[in-house]
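Note that one protein chain is taken out, while the other chains of the complex remain in position.
Coming up: chain A.
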Amino acid sequence: MDGAAADGFDPASGPHQPVFVIEGVSKLYRTGEVEVRALNGVDAVLYEGELTVLLGPSGSGKSTLLNILGGLDKPSEGTVRFRGRELSAFSERQLTLYRRDHVGFVFQFYNLIPSLTALENVALVTEIARRPMKPEEALERVGLAPRMDHFPAQLSGGEQQRVAIARAIAKRPEVLLCDEPTGALDSQTGIRVLEALSAINAELATATAIITHNAAIQAIAHRVFTFADGRISEMRENESRVSPSEISW
């Protein structure tokens, strides 16, 4: 598996630096007497410009890993390095700047601010980002421009999810972490969203990780990680990637 990580990314598309180096990462959750091992010794490397799809049964630890990569949580054991700097050693302030400047996150539960409109939810991020696109543009990319003045409660689940995606791509992030971005979408809208994500991935060489339960989506990835019981049980490279427009479900 280590070997796969080292040379796993298609060198043909240019010289690519590792963005994340994950070594022996475990995560324990303790609630009262119950102890849950959400991650159990994960090793992996994610590269610049690479699009990774994470698959695996519910509860296998996908979201947990993504949260750790996004600086939203800390591993109980092991290390994660972001461009050579150890993430788990970051101070609170460094973590804040890391999240602000480098990471675009699409949360599994869309997590919009209910009292802000779609546009304002996106603006929330562009206002503090370094080189953002205009919030309108980000919404345009996910096909939501006509609904930008609506509040989350006035949007469908899928629309809310697209706002969340627009919010993630609006800052032109170096790292794009998406937790089930298409979970609530029909195939047509889902494909549109995936196109937006892969466009950012291609334009900015963003290291992109997408969690999904939809096996069809793995076709657009450079690599596919499969999770089971807190580990990466399988890591597969796609011989031939297809563009999002070519898949359907």
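Basically, contacts are C-beta pairs under 8 Å (C-beta built on N, C-alpha and C of every residue); 3 or more make two chains touch, one makes a residue touch a chain; residues count from 1.
Note that in this section contacts and distances are computed from a predicted model.
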Options "Aminomethyl-transferring glycine dehydrogenase subunit GcvPA", "Glycolate oxidase subunit GlcD", "ABC-type antimicrobial peptide transport system, permease component" or "RNA polymerase sigma-70 factor, ECF subfamily": UniProt name of the undisplayed chain: "ABC-type antimicrobial peptide transport system, permease component"
Residue touching the undisplayed chain, where the options are A:His16, A:Arg81 or A:Arg99: A:Arg99
Hidden-chain contact residue, picked from the options A:Gly84, A:Pro114 or A:Pro146: A:Pro114
Which of A:Glu23, A:Asp73, A:Glu136 or A:Glu174 contacts the chain that the document leaves out: A:Asp73
Absent-chain interface as seen on chain A, which is shown: 31-32, 67, 70, 72-74, 92-93, 96-97, 99-101, 103, 105, 107, 109, 111-116, 120-121, 123-125, 127-129, 152-153, 157, 160, 167
